[in-house]
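As C-alpha cells, the structure follows; a few thoughts come after it.
The complex appears here without one of its protein chains, the remainder shown in place.
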Amino acid sequence: MIVHALAFYLFAAVVVASAVMVVMARNPVHSVLFLILAFFSAAGLFVLLGAEFLAMLLVVVYVGAVAVLFLFVVMMLDVNFAALREGVLDYLPYGLVVGLVMLVELGMLYGAWVTGPEVAMMATSPMPDIAQVSNTEALGQLLYTKYIYLFQAAGMILLVAMIGAIVLSNRQRDGVRRQVIANQVARTRKDAVEMKKVTPGGGI
Amino acid sequence: MVELWNIYIWPLIWILAKILLIVIPLFLAVAYLVWSERKVIGLMQQRMGPNVVGPWGIWQSFADVLKLLLKETILPTGANKIVFLIAPMLTFVLAFVAWAVIPVGEGWVLANINVGIMYLFAISSLGVYGIVMAGWASNSRYSFLGAMRSAAQMVSYEISMGLVIVTVLMCVGSLNLTDIVEAQRTVWYVVPLLPMAVVFFISTLAETNRHPFDLPEAEAELVAGYQTEYSAMSFALFFVGEYANMIMMSSMTVILFLGGWLPPMDIAPFNWLPGPLWFGIKVAAILFIFIWARAAFPRYRYDQLMRLGWKVFLPMSLLWVVGTAGVLVAFDLAP
Partner (left out) sequence: MTMAFAQFTPALPEIILAVAAMVLLMFGVFRGDGSTRSVTWMAVLSLVIAWFALMSGDMPDGSGGKIVAFNGLFVNDGFGLFMKTLVLLASSLALIMSLGYMRTENMERFEFPVLIVLATLGMLVMISANDLMSLYLGIELQSLSLYIVAAFKRDSEKATEAGLKYFVLGALSSGMLLYGASMIYGYAGSTNFDDLAKSFHGAEHISVGLIVGMVFLFAGLAFKISAVPFHMWTPDVYEGAPTPVTAFFAVAPKVAALALLARVIMSPFGELIDQWQQIIVVLSMASMVLGAVAAVGQRNIKRLMAYSSIGHVGFALVGLASGTNEGVRGVLIYLIIYLVMNVGTFAVILSMRVKDTMVESIDDLAGLGRNQPLLAMAMAIFMFSLAGIPPMAGFFGKFYVFMAAINSGLYALAIVGVVASVVGAFYYLRIIKIMYFDEPVEAFEKPLRTEMGAIMTVAGLFTLFFFVLPAPFLAAAQSAAQALLP
C-alpha cells in the first residue's frame, strides 16, 4: 500500500504542478507541453483507480491526438502572448470578486445540500463487480448497450458539426490544378508523345 | 525487516532483472538491425555495405556508437535548451517502455496487463512528441518543417491503425496481448484479415517515419528534418529510439496478425523450436520487409501521403470494421 500511496501523491503532485504551469508559463508552447504532462499524469491516476481502459483512452485521445493538434496550432500561431497578458492586472480585482462570490455561493449551497428522499434508492451503483467484468467490458456495456441511443445521437451531432465546418469554411478556389490520378493512369504513349519530322534548319 | 525484504526488495530486484533481460537484447537487436539494414540495402544495390570493422563489418554499429559517444553535443544558440534535450530522451524512453507488455513467448512478459494493446497504441501515439519537440526547440526552418510534417503524418495514420486494431480486437474479444496470440491458435489473423494486415503494415511504416513515408527527414528537401541540429549523444538517442520503435512496431504486427510466438503449424518439425525463437524469426522477417521497402520504393509526395491516409486507408478500414462486425454477428462467431 505504501507504493500505491507514493504513486498517488507523485501523480497528483505532478498534475497540480503542471496545471499551474499551464497557466503560468511564459511560452505558449511550454504551456501546451505542461498540459500534456498533466493529461499524462491524470492517466496515471486513472490506473491507480483501477480504470486502466480510461487511462489508456485518455492517453490515446487527448495526449496522442488532441494535444498534438493543439501543439501544432500553437507552434504555427504568431501571437504575442505577452501583449495578451497586459491587461491582467486591471481585470484582476473583478476576477477576484467574481471568484469570491462563487466561492461563497458554493459554500452556501453545500450548507443547504438536501438531496431528494429517494436519491439513495435511485443512485444504484452502475459499477458491476470488478471480479466478473473487466472495466473495458463494463464501459462497453454502458456505452453501447445501455446508452446506445445517446451514443448514436452524439454521433449524429458530430456529423452535423463536421458538415457545418465544411459548409461554412470550405471554398473551391478557381485556378488550382489538382491531381487526378485516374487521368494520369489513363494517359498513354499516344497522348503524351508526338512524333515530329524536323527539317534541318527549320525548327519545329 | 524480513517482511520489507520479501514484499519490496525482492520483487524490485526481480523486476529490474527482467527489465535488463529485455533491454540488453533490444540494444543488440538495434545494433544489428542498423548493420543489417546497411548490408541488405548494399546487396540489393549491388554494393558491399559495411565490411571494414570486423569480419563482414559486424562491429560497425559498435564503432558508430563509440564515435557518437565521444563527440561533443552541440547546443544551437537559438535553441530552447531544455526542450531540445528532453526531445531525444523522450523518443528513446518511449521506444523502450513499450516493451514492458510485449509477450515474446508464453508467459515471457514483464507486465501482462488487461489493456496491453491499448498501452502499445498509447505509447506509439506519444512518439510524435519527441519529434515535434525536437523540431520546435531546434529553432531551425528545416527541423520545424520536418516536425510539422511528422505530426500531421503520424496523427493521420494513427486513426486507420486504431481501426485495424479494433478489427482484430473484435475477433479476439480481449485487449490482452497474450489472449490475442492465443486466439490465433487455429489460424493466424493475417489469413482472414489480410487487407487489414497490409493496411496495418503500411501504417506502421508511416508511424515510424520509414521509407517511403520518411518525409519528416527527407534529406533532399529538409537536410535531415527534425534531426538536423542534433549531434553526438542526442542524435544517437534519436537513432536508437527510432530503430527500437521499428522493432516494436514489427512485434505489434507479429502479435496482431502473425500469431506471436506460435509456430505456423503445431506439428513435428515446427514445434521443436521454442516460442521466443519463432517470435524473433517473425519479427526479423517483418523488419526485412521494412528494409526492402526502403530499397524498393521512391518517397511519397506529401499530398499523396495524406490522400493515402485519409481517402484510402480510413474508409477502407472503417468498412472492414463494419464488415467484420457484421460477419461476426451474422454467423455467431463473436467471442
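Some notes on this structure:
Chains: A and B, in written order; residue numbering restarts at 1 for each.
The rule we apply is simple: contacts are C-beta pairs under 8 Å (C-beta built on N, C-alpha and C of every residue); 3 or more make two chains touch, one makes a residue touch a chain.
The model shown is predicted, which means the values in this text are computed figures rather than measured ones.
Residue A:148 is the one among A:24, A:148 or A:181 that touches the chain not shown.
Annotation for chain A: contacts to the undisplayed chain at residues 109, 112-123, 146-150, 152-154, 156-157, 159-161, 163-164, 166-168.
Everything below uses one rule, namely that only the chains that are shown with their structure count from here on.
Per the touch definition, chain B reaches chain A in the complex via residues 8, 80, 83, 113-115, 118-119, 121-122, 125-126, 128-129, 132-133, 136, 144, 148, 151-152, 154-155, 158, 162, 175, 303-304. On the side of chain A, the complex with chain B involves touching residues 3, 27, 29-30, 33, 36, 52-53, 56-57, 59-60, 63-65, 68-69, 71-72, 75-76, 134, 136, 179.
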